[in-house]
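Excluded from the complex is one protein chain; the other protein chains are retained at their positions.
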Amino acid sequence: MTTASMPMLDTYPKSINLDRAKLAATIDALRSCAQACTACADACLSEDMVAELTKCIRTNLDCADICDTTARVLSRHTGYDANVTRSLLEACATACKSCGDECAAHAGMHEHCRVCADSCRACEKACRDLLAVMT
Amino acid sequence: MTTASMPMLDTYPKSINLDRAKLAATIDALRSCAQACTACADACLSEDMVAELTKCIRTNLDCADICDTTARVLSRHTGYDANVTRSLLEACATACKSCGDECAAHAGMHEHCRVCADSCRACEKACRDLLAVMT
Amino acid sequence: MTTASMPMLDTYPKSINLDRAKLAATIDALRSCAQACTACADACLSEDMVAELTKCIRTNLDCADICDTTARVLSRHTGYDANVTRSLLEACATACKSCGDECAAHAGMHEHCRVCADSCRACEKACRDLLAVMT
Partner (left out) sequence: MTTASMPMLDTYPKSINLDRAKLAATIDALRSCAQACTACADACLSEDMVAELTKCIRTNLDCADICDTTARVLSRHTGYDANVTRSLLEACATACKSCGDECAAHAGMHEHCRVCADSCRACEKACRDLLAVMT
């Protein structure tokens, strides 16, 4: 598995109690999803029918904030607290599920929602896969 | 109860299915805690014994990111998704507990850790109080 | 001058080459503005005339992100790099001016835009006041 975060993780000077390739893949999925949600919110704001997309915009903004924060927390291994990581991954998977469902409902009409829904699904799966090996 | 967020919340044009004063107090506690944790991380970096404070710094950075994101999510009420909010509040209370415990362990030696621990305790309580009225 | 950030700044273990009261006041103005802009964006999304407020929402989101980041950078004093701080304060003052102008244009119709415009004006002034004593 090749990911953008992997070269940096390979340089980490101490042990990490998680599979590094899986961790890097999750961080990359989180960063991609945060970017897709930020862009989708703005694309929705540019649609003529923006009044019908306000729930989608709000969910996009929430998901972007939560994914960015989760990527940051997963990137810190010093004094690793599994309880914080686990509960945040749960919240993030919930946000990705919610945003993925909302975007999927508009995917037939708006291509940006289709791309964003795919990103949310991939990110939700990455969060749940990481949770599965943590417990 | 007077809080900095209250004047803005008072102008919200639609109904909010949470007590506005309690919501504003929680947002204010989250913002204060994010600020305290950001400052405490930097103060720890300035201590001569920084090598013994690396876990505290990491926990401070995690808590700051999670509190800022939770404040943002709580500030969005359109199409309110209780599942996302609830799971994020749980994660945030967990992070505040973890950071409050870590800072409390250094409170006798570092005044910034004492101030930060108090802020984390207050924020954890605010998150749990809001969770209690949501369910 | 009493501000929420002052108790924490008072505990900083090393010297800070800026007036602490002015620095704390700026950080507080930045945090308040970030919160006002986040809330105003969401309030705009709840207005029936949201289609006429998309520029305001976008400016609110930009200003919120920039103010939060500037508050964080100002809270870090170790190895203080004046060039970074100064250029970021310039960018932040520019964002606050832009958002304040846009919100002021809707202030007569939307109370949340009026409150947010006031917060942006105060934050722009705080950034420029701090810049003035840095040079």
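Order as written gives the chain letters A, B and C; numbering starts at 1 within each chain.
Throughout what follows, a residue touches a chain if its C-beta (ideal position, glycine included) is under 8 Å from a C-beta of that chain, and two chains touch if they have at least 3 such contacts.
Being a predicted model, the structure only gives us computed values, none of them experimental.
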Left-out chain, listing which of the shown chains it touches: A, B, C
Full-complex contact with the absent chain, from A:A36, A:C63 or A:A126: A:A36
Contact residue for the chain not shown (choose from C:K22, C:K55 or C:R114): C:K55
Identified contact with the non-displayed chain, of A:K22, A:K55 or A:H77: A:H77
In chain A, positions touching the absent partner: 4-5, 7-9, 11-14, 27, 31-32, 35-36, 38-40, 42-43, 45-47, 64, 68, 71-72, 75-78, 110-112, 114-116
Hidden partner chain, residues of chain B it touches: 41-42, 45-46, 48, 50-51, 54, 57-58, 61
Positions on chain C contacted by the hidden chain, ascending: 54-55, 57-59, 61-62, 65-66, 68-69, 72-73, 76, 78-79, 81, 83-84, 87-88, 90-91, 94-95, 98
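Quick note on the criterion: only the chains that are shown with their structure count from here on.
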Distance from chain C to chain A - Cα centre to Cα centre, in angstrom: 27
Sequence positions of chain C contacting 2 or more other chains: 42, 45-46
